[in-house]
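Structure first, then comments.
Now for subunit A:
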Amino acid sequence: KDSGSNDNASGSEGGNAGECVTAEAPPAPPAAASSESAAGADVDASKLKVGLAYDVGGRGDASFNDAAAAGVDRAVEQMGVADTTESTASATEDEASKQQRLSQMANEGFNPIIAVGFAYAEALKAVAPKFPDTQFAIVDDNSVEAENVTPLVFAEEEGSFLAGVAAVYKSENCHIGFVGGVDTPLIHKFEAGFLQGAKAASDKVKIENDYLTPAGDISGFQDPGKGNVVASAQVDKGADVLYHAAGASGKGVFEAAKSGNAKAIGVDSDQYNQKTLASVKDVIITSMIKRVDVAVFDYIAAVAKDDVSTLPERFNLEVDGVGYSTSGGMIDDIVPQLEGYKQQIVDGAITVSDKPEN
Partner candidate 1 sequence: MTNTVIESPSPVTGPPGGEPARRRIPGWARGLLWAVAAIAVLATASYATGMDVLTSSNTANTALRLALPILLAGLGGLWAERSGVINIGLEGMLILGTWGAAWGAYFGGSVWTGLAAAILFGGLGGLLHAVATVTFGVNHIVSGVAINLLGLGVTKYLASLIFEPISGNPRQSPVVPKYDTYSATFLSDWLGDIEAMQRVFISDAAGLIRGLITQVTPLAVLALLLVPVSYLILWRTRFGLRLRSCGENPVAAESLGVNVYLHKYVALAISGGLAGMGGASLVLLPGGADYLENQTNGRGFIGLAAMIFGNWRPGGLLGGAALFGYADGLQLSGGGEAVISLLYGVVILLIVLVVLQLFRKQWLSALLAAAGAGVLYYIYWSNDALPRDLIPYTPHFVTLIVLAVSAQKLRPPRAIGRRYRRGEGD
Partner candidate 2 sequence: MSTTDPVPQRGEPVVELAGITKRFPGVVANSDVNLTVRAGEVHALCGENGAGKSTLMKILYGMQQPDEGTITINGEQVRLRNPQDAIRAGIGMVHQHFMLADNLTVRENVLLGAENLHGIGKAASRRIAELEERTGLRADQNLLVERLGVADRQRVEIVKVLYRGARIIILDEPTAVLVPQEVDALFETVRDMQEQGFTFLFISHKLDEVRAIADTVTVIRRGATVGTADPKRISSRELAEMMVGSELPSPETRESTVTERDVLRVRDLKLAAEDSERAVLDDISFTVHAGEILGIAGVEGNGQTELVETIMGMRKATSGAIELVTEDGDRNLTRLGTLARREAGIGYIAEDRTRHGLLLNQPLWVNRVLGYQTRRPVAKGPLIDRAGAREDTSRIVEQFDVRTPGIEVLAGALSGGNQQKLVVGRELSGAPVLLIASHPTRGVDVGAQALIWEQIRTARADGLAVLLISADLDELIGLSDTIRVMLRGRLVAEADPRTVTPQELGSAMTGASTDGTGEGDGS
């Protein structure tokens, strides 16, 4: 029987952390109070009926759908939203079903209606003009140009940049890896930021970079087995910190990291605290957090105040729309460095590209 895990990748030869790091980290700014959005503190949203249209996966997907749900839940709790409804897309439904979902909510008087996922972009383009008095928001897309549509987009690349930095700092072999779920522009942002961050911290780091499935084949987000194989291969090649943007397939990445004595970085939410990942949480050193919940909450608050123009154009590091988690305490030692890079990005000293080079 194999004992718990293999110990061939033991870290003794890697020397102490930081050997990989070649660039000096920018100085950390003085600790600022975390801007946990205070927007809703005294807003009354009791007149609002919020509709939530999920993408495939829906509530409970431990990913962005779930985060959106959390945002609404908090709005109900703190601002007293009157009523909510939700509905989830199925993997094989046609465009008209998405339109139907949105129209149905609008007809039933829900306002605002939040569409979760860029897959709703086309549907929203068709539906929004028909309901000029209803406010819509769409997560992860800013291509819909309509008066009553508010885009809620994120600077995933900025958060991923910090993940790249953390990976370099925590890598013993100076070799890290990225596993993308599906080869789409959205995931490219994660990849691009991660790569740029890693290279900013070290000019000798080796980076493995793989996708599970090409664009259009969403099984890449649902196949932990494949994630495991790809991540194991990366570990075998020497990578010892893996960052994934692969939805449910990420579980396989964590397991590969665990059995290969490597570390991993989660995505979207604080995966260290996720129930379904309890068995592998000790390898999750941090997660790149995308605050869909904050964005949704802020959006509802803004609608309640009847002024959506106050919302940021992009939820980025500056507004804490993206960030990183420290649960588990495994990156406590490098928080100053990360804060330093963060400040540089916020200040504009570093611009993070949302497209991978080449």
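Here is how the candidates were picked: all candidates are chains of the complex that A comes from, given by their letters.
Just so we're on the same page, a residue touches a chain if its C-beta (ideal position, glycine included) is under 8 Å from a C-beta of that chain, and two chains touch if they have at least 3 such contacts; residues count from 1.
On a predicted model such as this, the values are computed, not experimentally measured, just so you know.
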For subunit A, as assembled in this complex, the candidate in touch from 1 or 2: 1
Under the stated contact criterion, what part of subunit A meets candidate 1 in this complex? 1-2, 57-62, 91, 183, 210-215, 217, 219, 222-226, 228-230, 232-233, 236, 248, 251-252, 255-256, 259, 275-276, 278-279
